[in-house]
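One protein chain is absent from this view; the other protein chains keep their places.
Right, chain A next:
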């Protein structure tokens, strides 16, 4: 759902990354990160390494902590792989095994495995996109740690531990707790940033809310699909069971009821999944991305605060007649930093707008087309089933 073509380095074959493969062992997912590059900074033209989710987080955090990137929107870290949903259902299925037929159990198991696979695919995608955003950004793609991430053929665990000790996540934590207050407290001279600030603060809370509500809605939808699965299974049992009075009357219906399992429950399930993938996932991603944009504003606001403090310090120094040169130098640097952040921030935020609109457009269209396709499919299957039942 990220239209990479939007970036400055579109379709740039100089650095191409994908995650072709992933292994799931209990809780841990091991991603195979595959890189193809023509850049001279890399030692080989092609790499394939194993990375865990924690490695991605490490990479993200080191980039956040890097002063140089303060004026950039840092691509949000991929969320932790969450197999809780299907795992819980598997558990429930296991408990209820005794109360259903072998066939029913096998079918439900199949459905669950498909669900598991869907979660799996989603997490692979979101990790992949993270890397691709880095690779297509002129600054990030040159990052040393990024290169290590792609190249280093050993386990990154040791490096990760060292990094934590070095940075301690100070900057990251600071941002999370204070951004709203600081950002809104800034006396903004620049019209652009004033607007951005207001927009981002408002949008951020609304998109968070929309994401949560979308998640709830999707879950209900999936429950309904599940119920249909049970229902058509039970209907099938009734029609196919030899020891009922129904058997004489509903013989030909068993086939239809089995087909209904496909037409109703599978379609409902796909409708729910596609809505989740295209809409809920979109909202989720942009909630994180908006946060990254806010972080940028925050850093700029801090830089502004630093600059204002340095002004005050300079005045004081001049008054006292002491350390004036130092204070002047400090002030100059603060201003430089602030200007740099403002300039790059403006660029980043502008392309962010465009990126967001395009992503929404693409996903809304795709979702709508899929929903239409599924509903039409359901219509023809239902019509067929109704005809068969009526003709009997």
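As a working rule, contacts are C-beta pairs under 8 Å (C-beta built on N, C-alpha and C of every residue); 3 or more make two chains touch, one makes a residue touch a chain; residues count from 1.
As a convention for this text, contacts and distances are computed from a predicted model.
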item: Listed names "AP complex subunit sigma", "Protein YIPF", "Sorting nexin 1" or "ResB-like domain-containing protein", with the criterion being the UniProt name of the chain not displayed; value: "Sorting nexin 1"
item: Option from A:155, A:209 or A:315 whose C-beta touches the chain left out; value: A:209
item: Absent chain, residues of chain A that touch it; value: 199, 202-203, 206-207, 209-210, 213-214, 216-217, 219-221, 223-224, 226-228, 230-231, 233-235, 237-238, 241, 243-246, 248-250, 253, 260, 264, 353, 357, 360-361, 364-365, 368-369, 371-372, 375-376, 378-379, 382-383, 385-386, 389-390, 392
